[in-house]
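Structure, as structure tokens:
What you see is part of a larger complex, with each chain still in position.
Chain nomenclature is as follows: A and B, assigned in order of appearance, with residue numbering initiated at 1 for each chain independently.
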Amino acid sequence: MSGNSFGKIFRITTFGESHGNSIGVVIDGCPSNLDIDLDFIKKELNRRKPGQSEITTSRKEDDEIEILSGIFNGKTIGTPISIIVKNKDFREKDYYHIYDKFRPSHADYTYYSKYGIRDYRGGGRASARETIARVIAGAIAKIILRKYNISVIAYVSQIGDIALEKNYKELDLNNIESNIVRCPDNETATKMIELIKNIKKEGDSIGGIITCVVFNVPVGLGEPVFDKLNADLAKAIFSINAVKGFEIGSGFNSVYMKGSEHNDIFYNDNNIIKTKTNYSGGIQGGISNGEDIYFRVAFKPVATILKEQNSIDIKGNEVIIEGKGRHDPCVLPRAVPIVEAMTALVIVDHILRNKSSKI
Amino acid sequence: MSGNSFGKIFRITTFGESHGNSIGVVIDGCPSNLDIDLDFIKKELNRRKPGQSEITTSRKEDDEIEILSGIFNGKTIGTPISIIVKNKDFREKDYYHIYDKFRPSHADYTYYSKYGIRDYRGGGRASARETIARVIAGAIAKIILRKYNISVIAYVSQIGDIALEKNYKELDLNNIESNIVRCPDNETATKMIELIKNIKKEGDSIGGIITCVVFNVPVGLGEPVFDKLNADLAKAIFSINAVKGFEIGSGFNSVYMKGSEHNDIFYNDNNIIKTKTNYSGGIQGGISNGEDIYFRVAFKPVATILKEQNSIDIKGNEVIIEGKGRHDPCVLPRAVPIVEAMTALVIVDHILRNKSSKI
């Protein structure tokens, strides 16, 4: 039983391999009568696309979207929305040197073992190019969230050992898109960019952390006991390539705290229930409590590097993988819109799911 | 659309409130002809039950299981298995003092907001007592895993600031059940127990970390791109009460590493493909690669403390929550079997899901 769908009511199914015909998505369950702003979808895709700056891969992908169904005269009509991006700038021969070799820490070996067949073309389905489909669907989810004044904002908060000291409340989140690393603090951003450039020169890669905040979430989203809002967010984020850790609210720091310190005290602020602190990260008992939802995501250094590495081939022989081609020294800047997309998908799905909680 | 089911093929649905008639589970999709060892189920429940030691709550719950369906002459027959535990030692009056008050960092407020009705009886559905159902189902999952020689082993690796220095390979995991805190290193365990006792005396609570390892997982489990094995594990773990963080393999430490350091190099060990390091944590591209799966889970300090706290009531009035009743100063020791149970459920479900990957 395969796993290419996500969401229950606002349900997406993605398809496509990095070097096949197309990458695409079907969204089933998008409410009708929604105005679809194509420019916004393109803008989101541009935040994800390779070749957007000197710290990303130089590979160019001209991601033109084609709407196959579900939108008529600019509006959703209640039928499944299918949108694709044709694959163009693929250089299949870039991958001939690894057609029978398993690249370290890639999915080559596990896919081959699971399916008994090798799609050696640049990672195939395991390629991060699949996230085009997520960003498209996430853009539509964000269009729905606008109706609720909910915003999902992510940014890079750490690259290697260069970490933002301030939390999201102390930062000007309007600054995120003002630099190519998508860190809202320009001073820190400059250091991060420098680090990535050095890593790129070495032909190596580096990891980091993305922080994401969801503002203005209504109280009541999340479906205990398994589809807790935090559980669905964790799954959504962990379905993104290269993610190794996820923490919400106080996260791993909560370990050091006592209950008397960690408990978020309720108070009445002009008939709105609020909490004085927000260690819970906006979710209690798996259900949103109206406070900001915020979480942090750890990304490992990407596996593709421009250095020679030992490995094995499909027959188990020891081989050397040459370091060539184009690659991202650090995926974090391009992963920002992907984290936002997955988050938006979860929130929209839970808004729709919550419609039947009361009689 | 509610969320009380988990798993796709091996699918459990749990039900019951902490002070209602029963806590129970229905398991649909358990293969037939499996010998069910009731003593093993009881043993697992005993690891979870309150009152098991001086560092857990003194509340006694005599968790007797009753099999309602699905098992005939000690074997599964392919029909849904339903097992319940009747609630007995509930003292409804213990909760009268909070029947109209929202306890800080509990689910009282969010449940009330979502459903428009208050079940004030000790957390109701949000109570960790619901995990009885998970441990029962997890025990049956473990019985299936035995057929594949897969074992799931969790232990407490940190309480407050007392952390195990050694990783799971350096420890004797047979020691876990030898002390009441379920830490395999007795020296560290002693410190942890002392810390918890002190916290208990203060009427406070403390968080910690559980490490979990899955040994002998076959290559090929996990369903890209959304139902990656790590994504389903993340969701499973985050569906447990009080979890604030999850990291797999190198986790948050991966952030500091370069690709050339982090990549796990393949080699051929007598025709078995292995990796020299295992920063991937046994999963690549969302699919198990045959190495050990290991992850760490951060638990916050539990919200119930024996101190007075400010809060609000159902009408928005500011009130004081008295600190009384029985509580766990630290949930970690009792959470060990719960983490194992959720992990076992994920692995079994993916074993069954993987049966149709190839023709």
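Convention: a residue touches a chain if its C-beta (ideal position, glycine included) is under 8 Å from a C-beta of that chain, and two chains touch if they have at least 3 such contacts.
This is a predicted model, so every value here is computed, not measured.
Of the identical chains making up the complex in this file, 2 are positioned in the shown model, whereas the full set numbers 4.
Here is the rule we use: only the chains that are shown with their structure count from here on.
Here the CA centre of subunit A is 26 Å from the CA centre of subunit B.
Residues of subunit B touching subunit A in their complex: 1-6, 8-9, 14, 102, 104-107, 109-111, 113-116, 125-126, 130, 158, 160-161, 199, 202, 204-209, 219-220, 222-228, 230-239, 241, 243-252, 254-268, 271, 273, 275, 279-281, 283-289, 298-305, 307, 309-312, 316-318, 353-354, 356-358.
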